[in-house]
Every structure is written in structure tokens, then in C-alpha cells.
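Here the complex is missing one protein chain, while the rest keep their positions.
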Amino acid sequence: MLRTWIQRRSIVMVKGTRVQGAVRDPSEFLRLKGREYGVTDGNIGHLKQYLQTTQTGKYSIPDNELLLQILTHKSFAHGLKPYNEKLSVIGFQLLKLQSSVHVISKPSDSPYALNGKNFDCLGSLLTKSIGNHKSLARFAKEKQFDQLVFWKKRDPTLEDPATSGEDTVLGKTVLALIGAINLTHGKKVATEFIETELMPLLVEDVTR
Amino acid sequence: MPIRAIPKVSIARNGVGIFVLPCKRIELQYCNWGGSSQGMRDFISNRLSKFASSHPQIEFNVIKKRGHPVVKGHYSENNNIKPICVRNLNVDNVENALKKVINSSGRKLKNPKQNVESLNESVRGIWSPFHVHKDHRHNV
């Protein structure tokens, strides 16, 4: 006969001042600047609305949990909550591919172009830096996603968010958004999202 | 400590997905004077152009050299070479030797130790003496 076995450990949770080594109260660390972590309108409402209103809701993501995952960096709550790292990886690869497709598809008179596609521009500093974290972070700030992201600073003593890795975190959030659109709507829709929403800004950023 | 990865290289399975002919080049060596090259000379002058155009994947090199005629297959894998001596063979047998070279993988011939060789794990799993009923188990 199989006996039900419930394991109990005596864990002391400390509220108030932090004690090193003690387990923290989840309600304490699952918040950021007074915002509580969770599927609430305040946390995901803005992103949801942005996706629903752009291109008549073509890119909208119905899964609220996924929207919250897009906005959660792995540094938040020590990765205990769903985080966006792998979404940002697939988003990054797609953006990199799409930006190189974008640059080689421009009309070319070069005698070294193959079937009208000039591959020689790839590898230059300019084309390489299309889609860098700085311009992606600029996109996030323009669309006001920067206040929604759950993350922890690299160094809590640093006051300025820019020096504590804010651009990287915001950049990864935008990449995760691309990744999530890719996995929920397919590559064709995600490519369209990149081309219409992101690419003009990214190209302008590097050619300025 | 995060989970670490042990780097590996994926293993080729020629024939899964697509088949690329392992034989990439064939050298036909003949002698212009020797009688043992008669069949080879006939093959080169009468049949080679048709044979080569029906095998575009393979590069054919014709070499004139003293001695017995040889058909030499060069293969992609480790640049293996498979030479077949075709002395005194008639034109049909030379063609058969060529077909043999083309159909070979270029690997050394060996006797397999197992009846089945596979990269995949057995679907059935391995029998375990510890998962039979307790009363039938052998205990030390």
C-alpha cells in the first residue's frame, strides 16, 4: 500500500528588515516599486492594448500569462516566475535574420550582387548594429513599456537605471515580444511586425 | 550553479533527409599500348561520354599511364579511395567495375559484430531484474 507522504520543513519567514539567509516573504519580493506581480490590468493592460490596436489586432496575444512573461526579466524574483529569456533568444535570431534580409533586398547596381541582392553590405559596422539593445530600448521607451518590466538592477546601489543594465533588459523585452508573436502567430506575421513597427526606427537609429 | 552543457557535434546520417552520393570522383587509368587495357580503351572511346552524362554528380578523370588499367573511386568521407584493377577485362566488365565503385560508400568492408547497428536507442528498453515481482527476485 502506498502511504501519502507530506514533507514538512520548519521554515521561518521573516517580515520587515531583511535577515541574510532567512527565507523572504513572497509578498515582499514579488513587487517592484509598489507594483505587485501578477496578471492584472495595471501590469499587462498597456501592452495588451498596444497589440490589439496595432494593425487591427493582427499581433494580439490572447494569453495574459504570456504577456506577463514577456514583461518579466529573469533577474526578477530569482527566476521563480516565468521569464522572457528564451523568447528573447528566438526573437533575437528572427530580428537578426530579418534585418539582414531587409538590407540585402534594397535595389542594387553592384556588379557583385547575386540576383539583385547585395550581400556585401553585411559585416559593415552599420548593418551589424541594426537592432542593438540601445535602439530596441528606445522603441520600448517610446511605446512606454519601460515602466512595465519586472526586473532587478545589476547592482542595487546604482541609482541610475541606465548604468545598471536597463537598456539590455528593455531590449530583451522587445525581442521577447517578437519571439512571442513568432511562436503564437507564425514567422510571416512576426516578420511583418518587425518590418512595419520596428525596422524604420532601427535603421534610422544607425544611419543617423 | 546553472545547468551546463557538454558540447557535441551532430552526427551525419546520409540518406535521412537527403542522400548525397559518396563517390565524388572516378579516375580511369589506361595504357595506350598494353593489351590488358583493351576493354578500358573500348569503354573510354565508346561508352564513357554517355556513362558520364548519366552520372553528373561524379567527376570523371581519364589518365594515360603505363601499366594495367585501374578504376579508382574517390569518396567524400575522409577522402577514401577504392581502386579496382580491370586488367584483361572486356568492356562490359569494366562498366560493372565502375558501377561497383559508384555504389560503394568508400568505407572499408568489415564484418559487423551485431546484427543491427543503430545510432538510436532501443525502443523496447533493457530488461531489469529489479522490476519483476518481489517474490520472484533473486536476493543476495
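Just so it is clear, A and B label the chains in written order, and each chain counts residues from 1 on its own.
The rule is simple: a residue touches a chain if its C-beta (ideal position, glycine included) is under 8 Å from a C-beta of that chain, and two chains touch if they have at least 3 such contacts.
Rule of thumb we're sticking to: contacts and distances are computed from a predicted model.
Engineer: Pick from "Cytochrome c oxidase subunit 3", "Large ribosomal subunit protein mL44", "t-SNARE coiled-coil homology domain-containing protein" or "SEC1 family transport protein SLY1-like" the UniProt protein name of the chain that isn't shown here.
Structural biologist: Its UniProt record gives the name "Large ribosomal subunit protein mL44".
Engineer: Identify the residues of subunit B touching the omitted chain, counting contacts across the whole complex.
Structural biologist: Interface with the chain not displayed, on the subunit B side: 1-14, 16-18, 20-22, 24-25, 56-60, 75-79, 119-120, 130-131, 137-140.
Engineer: Considering the whole complex rather than only what is displayed, give the residues of subunit A touching the chain that is not shown.
Structural biologist: 2, 4-7, 9, 66, 69, 72, 74, 78-87, 89-90, 93-94, 96-97, 100, 102-104, 106-115, 117-127, 180, 182-187, 190, 203, 206-207
The rule is simple: only the chains that are shown with their structure count from here on.
Engineer: What's the distance between the Cα centroids of subunit A and subunit B, rounded to whole Å?
Structural biologist: Subunit A and subunit B have C-alpha centres separated by 50 Å.
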